[in-house]
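The structure appears right after this line, and notes come after that.
Every protein chain except one is present and positioned as in the full complex.
Labels for the chains are A and B, by order of writing; each one numbers its residues from 1.
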Amino acid sequence: MVIDWLPSILIVVLLALGVIGALRRISLWRAGQPEKVNLIAGLMAMPGRYLNDLHHVVERDKYMSRTHVATAGGFVLSMVLVIAVYVFHVEQKIVAWLLLGALVLMLCGAFFVFKRRLNPPSRLSKGPWMRLPKSLITFALTFIVLTLPVAGVLPEGFGGVLLTLILSVGVIIGLGELIFGMGWGGPMKHAFAGALHLAFHRRPERFGGGRSTGLKPAPLGDESHGVAKPSDFKWNQLLGFDACVQCGKCEAMCPAFAAGQPLNPKKLIQDMVVGLAGGTDAKYAGSPYPGKEVGHAKGGANNIITAGLIEADTLWSCTTCRACVEECPMMIEHVDAIVDMRRFLTMEKGDTPNKGSEVLENIIATDNPNGYAPGSRTNWAADQNLPVIKEKKQADVLFWVSDGAFDMRSQRILRSFVKLMKAANVDVAILGDEERDSGDVARRLGDDATFQSLAKRNLATLSQYSFKKIVTTDPHAYHCLRNEYADFDTEGALKGVEVLHHTTFLNQLVQAGALKLDTFKGGKVTYHDPCYLGRYNGEYEAPRDLLRSLGIEVAEMERSRFRSRCCGGGGGAPITDIPGERRIADMRMEDVTATGAELVAVGCQQCTAMLEGVVEPRPEVKDIAEILAGQLIEEVH
Amino acid sequence: MQPNVVSLVSIGRHPQSGRARRAEQDGRGVELGLKLAGEKLSVLHVGNPEEPVLRQYVGMGLPAMTVLKQDETADAVPALSDYLQQEKIDIVLTGVRSESGESSGMVPYLLAEKLGWPVVARVADIVSIKDGVAEVLLALPRGQRRSVTVKLPFIASVDNAAAPARQSAFGPGQRARMESVNTHGEVDQIRVNWQEAPAKPRPKRLKTVKAKTAADRFKAATAKPQGGSGKVMKNESAAEKAKAIFDLLIEENVIR
Partner (left out) sequence: MSDIIRRDPRREWIARNRLHPLHDSVANAVQGEVRGPSGLLRKNPHQVGSIGPNGLKRIDRLKGNAVAGVGNKRSAANQETVLPLHKVDNPDFYIVVVPDMIGGRLSGHDKDILGLAHTMTSTIEGTGAVVAVCFGESKEAHYDLAGVDRLIHLSASEYEGFAPEARLTALTHIEAQLAPKHWLFPDSIHGGSDLGSRLAARLGERPATQAWQVSSEKTVCRGAGGSLDITRQTPRILMLLEECGEAIDETRHEALAIEVDGISVSEPALQDKGLMDVDPSAIPLAEAEFILSAGNGIHNWDQFHKAATILGATEGASRVAVDDGFMPRFRQVGATGTWVTARVYLAVGISGAIQHMQGIGQCDKVVAINTDAGCDMVKRAALSVIGDSEEILAELMLLAQARKKGSQEEQSDAA
């Protein structure tokens, strides 16, 4: 009887349509720029990456991770068995029972998905995502009923034509969402694109506990620089955008979104999807960019992104704090995409907002963002008796002073650090006037040409001298030196050199007993994790160890360590200065105040400046080096 | 009608680092030129076409610029006036003073004299061009402006009060064409005999006290210098405080 075959035929047809959709989707990604990826190795590694790395991120929300394991695991297993049973007609009872088990598992998961969707938090997208749990339940129930006869629970032909028809409708609804929708851009696209995204990720180093945070160099001298159109992205970046599940974890973490600046990382990625597939954002059902209405963005793979799809202000709102990337369960690289698009705006359009152009011009002409005389870089150390490496040629530790040298507040941090190093008898030297800006600001503002020129010149200087370690008090310079200079280090200037942040280095000194410290007798102390030290470089412990060595028990903020909220000072955000409703630094200071701390310890001059910019009364802000220097027991000879 | 505008550009010098850069006033000249003539603006430089700083000018959004190739020691004015005479030009824009070399600010005047054109100094903006007459705003100190009309063609030197130069973009700057024209430059003979040295800080003029008596001189020498911490008014009434401020404003002549 034909009617009995209907579910099987439907399954085959929907599978075929799903495959066609998937191929079409793949062709959309292929509009992107080529990028070498090891396809086989990537596919082989994919299940591991899924079960390990991705699950690690999802596991932060236990409810969701279990739900997802049940639903996704149940679905994948039951789909395999459905194909076995209904397409290839494997008619063993044990298989049917297995299928039933998988379906029940999935049904349980789907039920919890349903429950979460009853009263969803604002970060979750609505729209088609609201119907997903119903489709999942329909799929599971349909196939359970369909399989019961196969398993021998119900007699063959139970329910007659009517039931078969009803079940066929169920098959269409369930598989339509789960298989057809997967290929044709429904919510289930995330499974298919996500799996491939994990396989062909642009930063495979991130899997297996690794870290890859340095920006990729922009090729210079081509017809265009940076990303102007969606098709200028690498193909696997486009694939990555498609992997988004619109869970909104990024949105919940984004400091710019919270401050009411026109950025929402989730919407940004969805706009990228609109761009790569063509069309408008009218179907987007999540939170908008603050202050902007949804539905007016239009884009196509070959249309300029900032002409209609995304406003430039959105791109300039980002502080590059990587909170979104850290939080994304699909491991999407928002910051890379934003900087890629900024590169186009700066290097092709010459359109860096507000003080951006002035700062870049200063960096080009004076090697520091504020246009100070390069010859005055060492003025702060006039009374410090610090050897300059040009005279010594070699030292154990090279102290990378960074542009804090020009800022009177930051100089206090520098002096404190020098005092500590002297107390520990460290063989230290500075580059003096030979040092230049690390290029951090230029790079985040999209001017990779200037960054690369600075990096090359700095490396050429460094290669003349010999030293074992570079220590810096500036996490931004630290990140550049440690993670981004390697791309340009043809001479091996940093080969075998350990690049350390001053908190790490000081912690080593304290652990080795080289510093004698008094216990701290002030009030409550909390610690603010700088983005470029924590999320970018994974250093969460050394600063806390140092505080502990002073007898301080850190009163942790609700958002600390990898969830630390940005101070608002990264990525050139204070320079581009996109207006919002609040200031990010004020919000961070509220976090600090909530702990009841009287002092907030920081490990970054930029964070210090931002947090001290909050109107008093507020807790005191001090760099860890300053706190340590205050507690140093100086030996009297 | 879009006027034919030429912006003359030179190699600037950053006041802090001494490094070559896009000259402040010349950049504003190009900006003003772009406002008047759009992409049809011609940008002209005399000197070395290989100079990387020139890329910063074309990076403001110009497809090409012209360089009259000439030795550094040569005088730029003859080459410029020869070149400008050949073209049909309405407005020539220059900076008020170059940031390198002699910095005499004479180029616009010498060109005007040679070409027989009027010269307008310290232009803040060119407001309109109608029927061959341009309405020009001159920059006066402290933000004041004077309106002047002048017939085309003319030469204008652009003041720091003009609209700031737009950001220079790396990509277009690198791709723009450098059209090099060979010129014969004559060596600047007068300048050869000059001695040049890094600028010495100028001594601040001391307040010489023409005291009639030794006592006055003594007082002048030992009196506390003005300034330090100023006057602080705390317990006076609001009206008295306001009066003190108001008197200072009148004394400083900022209230008219």
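In this section, a contact is a pair of C-beta atoms (placed from the backbone, for glycine too) under 8 Å apart; a residue touches a chain by one contact, two chains touch by 3 or more.
Note that the coordinates shown come from a computational prediction; the quantities given were computed from them, not determined experimentally.
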Option touching the unshown chain, where B:Arg28, B:His45 or B:Arg122 are the choices: B:Arg122
Candidate in contact with the missing chain, chosen from A:Arg25, A:Lys229, A:Arg583 or A:Arg618: A:Arg583
Interface with the unshown chain - residue positions in chain B: 12-13, 15, 18, 97-106, 109-110, 112-113, 118-122, 135, 137-151, 154, 161, 190, 193-200, 202, 205, 210, 212-215, 218, 227, 229-234, 238-239, 241-246, 248-250, 252, 254-256
Positions on chain A where the hidden chain makes contact: 354-355, 370, 408-409, 574, 577, 579, 583, 613, 615
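Just so we're on the same page, only the chains that are shown with their structure count from here on.
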Contact set on chain B toward chain A in their complex: 14, 16-17, 19, 21-22, 59-61, 166-172, 174-175
Chain B contact footprint on chain A (complex, rising order): 220-221, 223-225, 346-352, 356-357, 360-361, 364-367, 371-375, 447, 449-450
